[in-house]
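A protein chain is absent from this complex, but the other protein chains hold their places.
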């Protein structure tokens, strides 16, 4: 992709306090000492940055589903949407959480299959089976 | 959706032997006594029916990932693509494999979040962080 | 789908002259005596109706590609986008131009395959081979 | 993205008269002295170039909506579709029409939100409320 | 679409207090006496319901952009993604905020145009003009 972002990256040093506090929380929550570029562009709108980070922290945090499973679902959506940044970043996150290459390949096999059958259904339009309707 | 499929449903009774054999394998593999409409439209091309079923059986069968996880990934892609038939059918499959409403809700929370951040990335285009590039 | 359009259908009888003239051209060009609903909603903006019809007439008219091939490309895009109306209408147009069920099934097999490999590529991101770059 | 276009760029100097006339109209209409690459690839089909430019000129010209609002809608769709070229070019156009970074950030906040709720709806499929149906 | 939601609608009467409080806020904020189905399905996950409502309230509330412009951007994304529920609901919201049929038609003309040129760009891949790159 074109290496220049649409808005400049806001680095930690130049960030206003409210943004810095979020960068700090991102690094502390993830136990790392750097902030990835996605947050550095969102920082142009501190409120959007805060809401997005808090939602992500909540949604990707402890819940009904396994954290690695959630990262794989993120990859599935990102590959389907063709989002380059999200595909690289969440594949990295999933690997950090233990995803093996074999699991990534199987994940994408399911993603490819789903995209294929989604279109066969969209083109042939079989009626939804009554048995599939929630009771 | 419009209840009439683009091609007529080929019912078991009227299906040629090669199609019937696949219908039988679908029912036996799933331990059910009926075939859902998706296969009944694909049956217009026995070869497409066979390849799709064999791929699905293989991809959704035993592997590196848990069967329920694979159904949830299928739902994630189908909801992202807006495929009505696939969303209903795979939500039903996932439930048959034990997915609770709480898990479905969290799954969709991740799907929604991923679609949101995919677009924030596509619009702001942050460069992919070097640390995210595979070694 | 929900049977009520977002804007009311503008029927021939109630249509202003400039809209009627376009309806007449649509019927004459296609050699039929009715206008399909897509045009009846576009009629709320006579200019959009005119431009869209003229573009469609030009693009789907005589050119480098066979008219049926163009209808099939239209179906391929509509099934990929999950557009119900366009899938039904262009499948009907393609059939009117001679498309057989066998051709429709093969068309969708290609569409399904393309959607599958698009995602495998988006997820694994192989670099574009130099040999594929235009000279 | 891969820097080589699929078809060569047709520069002003080498362009046939009918293409040059359109390049001239693009520059005059926009009050600039250069033509962007999108038009230079479309020029391989002078008719497609003319129709696309005339439609764009008409659609993005004076109408019911504010010109800047239309550029923002263009960005919203381009970010949703992941079109890199369109995102950069229409973000530049919107800025030329006065869009501030604050407005861009809020625009993308809405785009992200819409993409998120679109998928929550696609996955949970709430029936369209009767009150939302046009009267 | 199939009229049965994937999870049952949680009506006000049967809703737990935390959900009722959000339903009350939705009605109060909008100055209406009913809650639309989207929230009634999200209610299966009170936290998802709260986060989504609070984000929507914030994003669609007072900001840099006009409220009606934001509803139109929402429609642009929903029509692009083919989300039936969102298209009907946000078209209704936009109308409640004063959108005329003429504005809706022009909005969709821009949306259609953007989707068209997005694909012409994706297929021909013109390099992003240096002049479009942010300084």
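Read from first to last, the chains carry the letters A, B, C, D and E; within each, the first residue is number 1.
Going forward, a contact is a pair of C-beta atoms (placed from the backbone, for glycine too) under 8 Å apart; a residue touches a chain by one contact, two chains touch by 3 or more.
Model, not experiment: these values are computed from the prediction.
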Visible chains that the absent chain touches, using the contact criterion stated earlier: A, B, C, D, E
Sole contact to the chain not displayed, among B:14, B:47 or B:66: B:47
Contact footprint on chain C, counting only the chain that is left out: 1-7, 9, 34, 36-38, 40-42, 48, 52, 55-56, 59-60, 63-65, 69-70, 72-74, 76-78, 80-81, 83-86, 88-92, 100, 102-103, 105-107, 109-111, 113-129, 131-133
Contact footprint on chain E, counting only the chain that is left out: 75, 78-80, 82, 84, 87-88, 91, 104, 107-109, 111-113, 115-120, 122-125
Residues of chain A (touch criterion as defined above) contacting the omitted chain: 1, 82, 84, 87-88, 91, 101-102, 104-106, 108-109, 112
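Everything that follows uses one rule, which is that only the chains that are shown with their structure count from here on.
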Any chain that touches chain E and chain C: A, B, D
Chain whose Cα centroid lies at the greatest distance from that of chain C: A
Chain B and chain D: spacing of chain centres that average the CA atoms, whole Å: 33
Residues within chain B bordering two or more other chains: 1-2, 6-7, 42, 48, 52, 78, 80-84, 87-88, 91, 102, 104-109, 111-113, 115-120, 122-125
